[in-house]
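All protein chains but one are shown at their positions in the complex.
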């Protein structure tokens, strides 16, 4: 495995293997000194064309726990702003010595394109509406540990609620959850669904309340306020009334059901309940797992030797 | 000691203990390789809602000398700007694994509030007009070493001159200096004094010249140009004439007296003399001591074992 560009490229077995490795990385992360020398001397460069302190910090933390060096290539102050082509930027940074680029870009397919211009590994940290594969992996890991489903997601009922149309998280999660055997239902106003769902292994519903009691996982997406400006949403209040997680809805969830969100949350819109009051909320656990999953991804792409080589703290 | 929020929380004995530890950290800092493994694997996150390269760099240097990992959470490009609440931001970063937050915020009390949302330690690096406790500790350390007063400040005469009203440095220093036994006089135009000084262990004077010959320490505060716009100051020239350190005033200081300033200086306003020409200036020594004091604070909050465990260079 040279790059991580899309969940599409992974088989169910690939995903399970990555989640097994994540178990080891979670153990490392729980140590008093959560640091191993596995990627010592490797250089991991963040290349974020869209701001995301949260995701960048998660990758950064993961890289440092493996003793890699990290660099944040600040796009805003770089030669990209002097008219340099993306290709020249990539080739230039590569020539300084880079082992992996972690790329976020507003255009779908940009990370794939970048693989042509460098021999470094590429990790897609979100490209347009297309893919965000490490988010899908951390979501799988969170469900796997939260519901104790190590072998498969067969029979799990997962609803993904919100702005499916513009969401790379939804696209990646649908693929990953389905590959592991889950039954996925999308819940959204028609304006926030893609024009066609042909080939998506999902059902669609507009009635969240009917679904709630049978769900194992309720996955809430972030509603972006600019969707109202685009006239795709009548009002945030109406969205909240129909699709938001209210106290009444939370009460209808099964006791074991997990509530998930990729963050950052719009409190009062897609989630009106304080997650701290929801026994099933694993929203912060997702953040914690995100670091362990990204350690597993970086080790898979850049590490040498088996996982046993990551044993002792650095 | 879990947090450092305010000088108010510290007894004279606490302050003396921190200054003793600072002696060890100053010794580490003077080594050819000024680095010890004391906080290896600990993660210190800077969370600055107000810019301060100077203070952030000082904490960063301190953390690195103790081998901690450091991260600068750039508020301006973070989800705080997408409407995420401060609480969600704190909980999210905490979930990635943080041992201490170093917080600067324009609102008094913000660092205290943050302690409710995380199990990490909080160091207040300045909150509104309220507190800046590491500044007070570094100022105490500078006086302690500069005047060789290891046991107490009994009988020392210290004047703090300038914009007391808006100064967290003044509030913190007054408390710390008084706890150690010093006699503190505030010197300022009436518009730059707080409405009430009830409970402040100070005297007030408007006549700097009369005080000068008896001072052991002359502490100059930064005058902010926006105070003129607020009509609290008639002009910088008038301020300088009445309260600035001119050559004539410098000549009236006792030979042993220290001149201090928290930086950055407005040359020509509160200080018209070049500090390099003042034998008593310890302004740069304050900066150097700031790193050692912050090492002591971070080690106290995050370190395990006694100070002897910081012995050998990493």
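Note that the chains are named A and B in the order they appear, and that numbering of residues resets to 1 at the start of each chain.
Just so we're on the same page, a contact is a pair of C-beta atoms (placed from the backbone, for glycine too) under 8 Å apart; a residue touches a chain by one contact, two chains touch by 3 or more.
What you see is a predicted model, and the numbers here were worked out from it, not measured in a lab.
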Sole residue of B:33, B:251 or B:312 that reaches the chain not shown, by the stated touch rule:
B:33
With respect to the chain omitted from the figure, which of A:41, A:155 or A:234 is a touching residue?
A:41
Considering the complete complex, of A:9, A:91 or A:274, the missing chain is touched by A:91
Hidden partner chain, residues of subunit B it touches:
29, 31-35, 51, 53-54, 57-58, 60-61, 64, 225, 263-267, 284-285, 287-288, 290-291, 313
Note that subunit A touches the absent chain at residues 40-41, 43, 69, 71, 73-74, 77-79, 82-85, 88-89, 91-97
